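Removed: one protein chain of the complex. Kept in place: all other protein chains.
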Amino acid sequence: MSIELDTGLPSTRQIQTIIREEKEVEMKLSTGDLLTGKVRWQDPHCICIMDHYDQPTIVWRQSIVFVKPKM
Amino acid sequence: MSIELDTGLPSTRQIQTIIREEKEVEMKLSTGDLLTGKVRWQDPHCICIMDHYDQPTIVWRQSIVFVKPKM
Amino acid sequence: MSIELDTGLPSTRQIQTIIREEKEVEMKLSTGDLLTGKVRWQDPHCICIMDHYDQPTIVWRQSIVFVKPKM
Amino acid sequence: MSIELDTGLPSTRQIQTIIREEKEVEMKLSTGDLLTGKVRWQDPHCICIMDHYDQPTIVWRQSIVFVKPKM
Amino acid sequence: MSIELDTGLPSTRQIQTIIREEKEVEMKLSTGDLLTGKVRWQDPHCICIMDHYDQPTIVWRQSIVFVKPKM
Partner (left out) sequence: MSIELDTGLPSTRQIQTIIREEKEVEMKLSTGDLLTGKVRWQDPHCICIMDHYDQPTIVWRQSIVFVKPKM
């Protein structure tokens, strides 16, 4: 599973921008849960989001429904 | 994950047409959510849809159930 | 993603027959939705179904549970 | 997608036996639906089940939870 | 689909141990169903579990959430 993120794809780049600019996002999951926080890192399997208490949640990509900037 | 969209496929081309013609669509998600807006871009992992406030939502393809033009 | 439909498979051929004969089908989706209409085209990612108002719905294969002829 | 069924696998062989012996089965789907009938054919993407009225239902493998003989 | 089980992986080996020792397990499925019984065989697509009446249920791996020894 030596797969890599394709940094040329819009989705990869936009998540990278969200990480770099420390934008707050809403992340909807397949269970219906809605996580709010800042994205810390992404890899081919997971995306890590930090909540307001700076606690990390490692989210598996297969369960991500959408990500959008928090208004 | 250097995969590319196959622009020869009907599904890829129809989404490209929807993007170019700025058609408003309904997108049903695996959670039952129904998003409404204009498709901005697609890549092999995600499709981005803009709502009426021009806010982007990055939707993961695995959670897309259907897309249809809004009547 | 330059994958092609294997037209030798029973599932591909039966969907092609449904398209050619313009049979009305019921398509059950992972959300529990049941679409009714005629299948217009299929590709490796999606199947397009037209409703009674001739409006297309592009359905992602991962969300299809079953297809059966409408009785 | 020129993939083939591996007829050496227990799951493939048991479904083949169910087809040949025309055993009645229960098939549970991801939506919670329970189909009852006889399996007519399988291919790498789908399994076709015939109900008591000899109507076919083409079921996508990704939505199959389990198959068991009807008691 | 000539894929094989990697018998060097912990998950494959632990299921093999459960089969050999005829341990009773609980298997949770994506539909929320909880099956109880003994695992008879596994292959790359399915795991077969026998209930208390020695009836087999062929479970597709994609729908397995967890397996644990029955206490």
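Here the chain labels run A, B, C, D and E in written order, and each chain numbers its own residues starting at 1.
Throughout what follows, a contact is a pair of C-beta atoms (placed from the backbone, for glycine too) under 8 Å apart; a residue touches a chain by one contact, two chains touch by 3 or more.
Everything quoted here is computed from the prediction, not taken from an experiment.
Although it is not drawn, the missing chain touches A, E when the whole complex is taken into account. The chain not shown here touches subunit A at positions 1-3, 29-31, 33, 35, 41, 43-46, 48, 53, 55-60, 62-63.
In the full complex, subunit E touches the omitted chain through residues 3-6, 8-12, 14-15, 28, 30, 32, 44, 61-62, 64-69, 71.
The rule we apply is simple: only the chains that are shown with their structure count from here on.
It takes 180 degrees of rotation, in steps of 5, to superpose the Cα atoms of subunit B onto those of subunit E. Averaged C-alpha coordinates give centres for subunit A and subunit D that are 37 Å from one another. A separation of 19 Å divides the Cα centre of subunit D from that of subunit E.
Within subunit E, contacts with two or more other chains are made by no residue at all. Arrangement of the chains shown, judged by which pairs touch: a linear chain-to-chain path with two open ends. By the definition of touch given earlier, these chain pairs are in contact: A-B, B-C, C-D, D-E.
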